[in-house]
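What follows is one structure encoded as structure tokens, with my remarks underneath.
Every protein chain except one is present and positioned as in the full complex.
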Amino acid sequence: MTAAEGTKERWIQGIQSLEEINARISAPILDPAHTWRWWAALAISGSLTLLMIVAVTWLFAHGIGVFGNNTTIVWGFPIANYVWWLGIGHAGTLISALLLLTRQKWRGSLNRFAEAMTLFAASMAGLFPIFHLGRPYYLYWITPYPNVQGLWPQWRSALVWDLWAVGTYITFSALFWYVGLVPDLAMLRERARSLWARRLYGAFALGWRGSARHWEIHERFYRYMAALAVPLVVSVHSIVSLDFAASLEPGWADTIYPPYFVIGALYSGFAMVVVLAAALRWGCSFEPFITHRHFDAIARVLLTASIVMGISYATEWLWAWYGGERPERHLVAFLFTGPYAPLYYGQLLFNVVVPQAFWSPRVRTNIAAVVVISILINVGMWLERILIVWSTLSRDYLPSAWRIFLPTFWDWALLFGSLGAFMFLFLLFVRILPAMPAHELRKLWIEENGS
Amino acid sequence: MPSLKPQSDLDRRVALKLLATAMAATMARCSRPEEEIVPYAKMPEGLVAGEPMRFATTLALSGYGRGFVGISIDGRPIKIEGNPKHPFSLGATDIFAEAEVMSLYDPDRSTAIRHDEAIATWDAFSADWGQATRAQNGHGLALVTNRVVSPTTLARIAAFKNRYPSMRWYRYEPVHDDAARAGARLAFGRVVTSLPRWSEADVVLSLGADPLGHGPDELRMARAYASRRVLGAKRQRIHAAEAVWTLTGAAADFRIPTTPAVIVEIARAVANACGANLGSPQIPEDAEHFVERASRELMAARGKALVLAGESQPAEVHAICHWINAQLGAPVDHLPSQDAVENDHAFELVALADDLHAHRFRSVIVADANPVYDAPDSLHLADGIASVPFSAHIGLYCDETAMACHWHLPLSHALESWGDSRALDGTASIVQPLIQTLYPTRTRDEYLAWLVGEDVAKAYDLVRKTWQSNVPGDFEANWRKALNDGVIANTAATPLALSLKRPADLPRAATPRGMSLAMSPDPSVWDGRFANNAWLQECSEPFTKQVWGNAIRIAPGDAERLGIADEDTVDVEIDGKTITAPAISMPGQADGVIGLHWGQGRLRAGRIGTGVGARVCGIGAHPLARLLDGAVLRKSARSVPFRSTQAHTRLEGRAEDIFQIATLNELGHANAGTGRRPPSLLPVPPKGDYAWAMVVDTDACIGCNACVVACQAENNVPVVGPEEISQGRDMHWLRVDAYTRPHGYIERRGFQPVPCMHCEYAPCEPVCPVEASVHDHEGLNVQVYNRCIGTRFCEANCPYKVRRFNWFDYSGDQAYAGEGEALKAQHNPDVSARGRGVMEKCNYCLQRISRARKAAEKENRKIAEGEMITACQAACPTRAIHFGDLNRTDSDVSNLRKAPQHYVLLEELNTRPRTTYLKRVFNSDDQG
Amino acid sequence: MAQLFRPGANSIAVAVIVALFAAPVAAVALTYALWDSPYATDQNLTRAQPVPFSHAHHVGDLGLDCRMCHTGVEQAASAGIPSTHICMTCHSKIWTNARMLAPVRASYASGKPLHWQRVNRVPDYVFFDHSIHVAKGIGCSVCHGPVQKMALMRQAQPLTMGWCLECHRHPQKYIRPQDDVFDMYWRTPFDQPEQGARLVRQYLIHTDHLTDCSICHR
Partner (left out) sequence: MSEYLLAEFETAQDALTAARRAQENGRAAEDVLSHMPIEGIAEYLARPRRPAIGWVMFVAGALGAAAGYFMQWYSAVVDYPVVSGNRPLNSWPAFLLVPYETTILSAAVVGFLAWMAMNGLPKPHHPLFFAKITERAVQDRYLLVFPRDTALAAWIAENLKPRRLHEVRE
């Protein structure tokens, strides 16, 4: 995109100078406007976080019997929440990595906070497998560490793969994010007013001074990381899908699972990005950086993903019928007619039907509409996760073992608590770190407006 | 006797807490608590610390003794097993016998003398007793007991009568045999005990009888039944006409659901076929084929044909059956009844009530009975007893009757008592204690002796005295032999030669007004005396799989007619009295009949049993009735939860794979299994010294649950309590799946015991992240509790769902009703108690395998075939569970695996289970 | 003058970065070292006993056989702590009124058992069986050490699972002829490799099965 094309076509709008970019980006940190919104949001998310802390304390005190799980449906909310959060955690790295490699200009305004979202979401995801454990204090037994028993992890278990995948993913995303932050931290070092603030940002800026030699190494390293990020992201949710696909349970042992999970992850992740983008635009007055065109672009991605999801669902039905195995067929019938049916229809509606509205450009460019649909998509994706966990275990091979899952208060408390904690972290982030990559936007602005 | 000494092994919860702090402990030194070792001051004879000792003893059910073997470790009874030498155990057990160890340690047991609820003293009691009985020869003195067959107790009662000549003794048994007694009077002019020689019968017709159901004769009958179903044996053909499902009905080849009235007509028809002339039977046409076929086959099998009548049938039908059996030359022995009292049980109970209300008594002793609960409210026994100036109750618990009495005297449990008893056929055996009394209690005999002033008498001496007089020869030698064998030689009665009266006319049963109630003792808590036993409360009803309660079982037709769905709470009203319980519809139950179980709805059972289920025996005017007419059924305003361990008993079109049925013909054509294995990419399992395997014969299995409770006792399996059950959680390592499926034109029901399959290609193992679920070289799929971190991936990936998770600390801090602490003493020290958050499951009684292996290795030999017996296998009265080593080509299991009816559960998954099954086999209509 | 940090800050910063990566590794290593040390395993720990019983005297000086007091060792899982009566079989004749033995006599008189403090302990989920080890040629001293030299009993070995595994993996290194099992002075002969291997075959010991979890845990 060059300056030639009209302002309408620009990704950054209504900005006069580089200094204005810097000012706007550091405004939420250095001189925030309408802070009451922020405080209100912080209060809400804070109380939810508190609820989570209470729930976890209760959980550890009484044991995981406080969940709704039973003898046959041994997995419940924590696993679904884990898969769901990790899915959301996929968008950030993908956006910054994939869009960087494909030289998508609209990446610029999104990648910083999307990566932050990735980190927080992945951390939430990382918590749930621990809550889910019968004896959480022995989590470290999954890791290879020197011990007096001479024991090792059992490497064939998908849970061990999970540990490595998620661990790698969080570490990687943190590094990727931080390296991208350094030049902007340097900017804040110079813009901050109090000496201590400057020292703090200075310390984390590692003494970045914009040297051309640094820039050269930085650019290369950043691109290599992006190149690594893509296969990593794909591997993470593929491995998560193996928690189910590597079993021999009806409805789980499907070869379609890995791609299906990765797309699902993208899907929910982008949906969450939409919500946060809208929030930032509104709360930090980032209108110039997050424009209708951004929402339009994401909406197109969501539309594509929704179609892929639809195909995946259809494929499952087809295989159940064509494969001819009674348990498989029975399971699909159960989804449509059993007690979970309303949830299943909700899943289909939110994930496949509703997003078709994005065919219309008017919807795509109407931020409110995009946000609402994205929220619905996130609900739909959560329903999909919980149903994957529930339905198979509720209708296993032996009818004598069939049971139904009834969630308890603590199941819900942890789910909404984690949402609160996620919001809480994000709110702190926007007030402490630059939510927009200043140096990249400066570059983009210059490209669009000439020097 | 060894005394109950504190467990010397470390308190397991402490250990778990230590583990819990392991991580922190790596940082800061965890100070392990000092652990004490407490040896004996004087080692008891023959005891080796930590090694099991076995004592033959006797446990009574409905008064009749059955010989068992009690296993105790360090002086703590921990398990009951069968006594092969006793004709009514034959080495097997039932749920009640298995659960006695639980009752022994029950914290709710009565531990002290009470006067009007307050703890009192012996002296106070004897003073009061002296008052009550001073200067009188027992006039106005009543003694109430259940059925008594124990020679010593009878001697004590005689002595009692001797001391108080004009006292009155009332005896009644809640699970009585009045109909049979009356029938015998009609047929023979006297009361007899008729014991079928089931194994000799080729054709059996059961008219509402349930010989395979729980009762004093179950184990003998079940073994006989199984003896005709082993490979090669000439199969028996069983016809059953019954109103509600019984275990016998489920086992029958041909079963027809009919109302009790129709059963009378069937009896008439069969009798006519034998030459009686009782008028033309009114058989509904859907039963005609059944009746015709049954009579034909009975006739054809003269000498080897048998007809049995149930307790719910009128005396006349019993008489007719005696006559038919006589005509057929049926294999049945008539023996003198061991029941010392001539009067019928219901009669005695009514007499007691009348005499009480007529204020005939100044003092009443209720010895080990609970009439206030057993008798219908219409008798107002509680008020009656309360109106007596002096009343004393002797019992294990402060129960309903204890509440009505002024005095309560704590009774010793059978496992801590000396005594004796007789089996149905008169075989006598000694009740030998495994442990000193845990509390200051006495046995029934001691109390009775003491009440006539022999207060020094110890039960031990009383029993010896009894037998010194009636055992010829060297007493000490015989005594030791009796204790050792668990039976006293040649005490069985000899069959009577009786002259049979020609049957009088069989009265036409009046068509019932309203619906009729068919009542039977609860299959889990019997007549209510086991209501406070958590194992039994959580032991599911065979057909509905209900636990912690009793349901109202109705026919699908009635359910539809009245718009009642499963698990709806309904009211059954009869003569103004109402029973409220969840309803469950039972395909194969006769229309117009409601099935109910006694024994629940206890008002003062203890923390476990009080208030569980509905009290059925309270209704009706006629006490202890098995059949009542004029019931009205309607939806209830209240809501009572239906708690079961299996929500789905229909097979949803998966019958062919899961619960496999074959007719004898199909089997004939089927070619023998080759034991060949399906192809797989995985390597062949490593060959260890042994390859343990189990084969479960669903054809022999009668669904009695003995294996379930045996497993629970052997492996320290905790109970979870009603709330957890409602959550869908349970802990049984071995479950008995009940399935119902249409087969041909009738509804078939069958039972499938499901322990861990010990798959060679176990799906649970590769998914465990910490090697807590692994295979050993003997082919066991073992669960290492102390390594488990509770991901539950194994259970999620188990197609058989046989793994059980400790959602809470079921066996410790969070145990149901605080049972955890109390049952420490019962715990099998060879098995870890599992803490919160770990997975557990069947391990083929690893501790027994290990014991057997060590015994063999010490002698440098291999474990012999049949040397290693699992707890469930040992308990099984029909020997449906086979266990052994597949490495031996000649072993029992190896042979069964080649049998034509052998199959593998979910074979298509190729998990290569080591636990496999034999199909349920039925005779078909055509072949003879 | 726009410097935020003094020159020293550079080296500090580097140090911090290095620490960030090195610290976790060091922590794990330290933990393991600690967990494997007598500090955590109670190795060589002696405990205060009601009676200061000396194995050094009874075994070392008097040469009593282990089985004289630990009667269960050949038949049962637990070797058995002697009952007071066993003590008194001798001490009713010798040292009849030694003050040291007062508690024993008291226990004998009252029938109340002595309360010893356990020295060698494995967790309750480990099912160790003395009889089978003794039967298969594992001597007392292999696990209990030179008892004949111990004035007060102490735990001679770490008793960690790793330690158990060492022998279960290579029994031939430790196994002895039957007759030497209770010999406290037994020394590994020079031909142990051959003799060990021979005995392992002779006693029908299958090492693959020996490392199965189910051998010790149920």
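Side notes on the structure shown:
The first chain written gets the first letter, and so on, giving A, B and C; residue counts start at 1 in each chain.
Criterion: a contact is a pair of C-beta atoms (placed from the backbone, for glycine too) under 8 Å apart; a residue touches a chain by one contact, two chains touch by 3 or more.
These numbers were taken from a predicted model, which means no experiment stands behind them.
Taking every chain of the complex into account, the chain not shown here touches A, B, C. In the complete complex, the hidden chain is touched by one of A:P231, A:G323 or A:P361, namely A:P231. Only one residue in the set B:G232, B:G576 or B:P683 touches the chain that does not appear here, and it is B:P683.
Interface note for the absent chain: among A:W11, A:W75, A:W208 or A:Y397, the touching residue is A:W208.
Across the entire complex, the residue among B:D776, B:E795, B:E819 or B:E857 in touch with the chain not shown is B:D776. With the whole complex as reference, residues 1-10, 13-14, 17, 21, 165, 211, 213 of chain C touch the missing chain. Although one chain is not displayed, its contacts with chain A can still be listed: residues 17-19, 22, 144, 150-156, 160-161, 164-165, 167-168, 171-172, 175-176, 179, 183, 186-187, 189-191, 202-203, 205-221, 224-225, 228, 231-232, 235, 239, 242, 439-440, 442-443, 446, 451.
Against the chain not shown here, chain B presents residues 682-683, 685-686, 760-766, 768, 771, 774-777.
Keep in mind that, in the parts below, only the chains that are shown with their structure count from here on.
Between the interfaces A-C and A-B, more contacting C-beta pairs are found at A-B.
Averaging Cα coordinates per chain places chain A and chain C 53 Å apart. Between chain A and chain B, the centres computed from C-alpha atoms are 57 Å apart. Looking at chain B, residues 771, 787 sit in touch with two or more other chains.
Across the assembly, chain C contributes 35 as residues in contact with two or more other chains.
On chain A, the positions that touch chain C within their shared complex are 145-151, 189, 195, 198-199, 202-203, 206-207.
Residue ranges on chain B touching chain C, taken from their complex, read 9-10, 12, 15, 25-27, 29-30, 32, 34-43, 48-51, 686, 688-689, 771, 774, 776-778, 780, 782, 784-787, 830-832, 843, 846-847, 850, 854, 857-858, 860. Taken together, the chain C residues at the contact with chain A in this complex read 4-5, 10, 13, 28-29, 32, 35-36, 41, 158, 160-163, 165.
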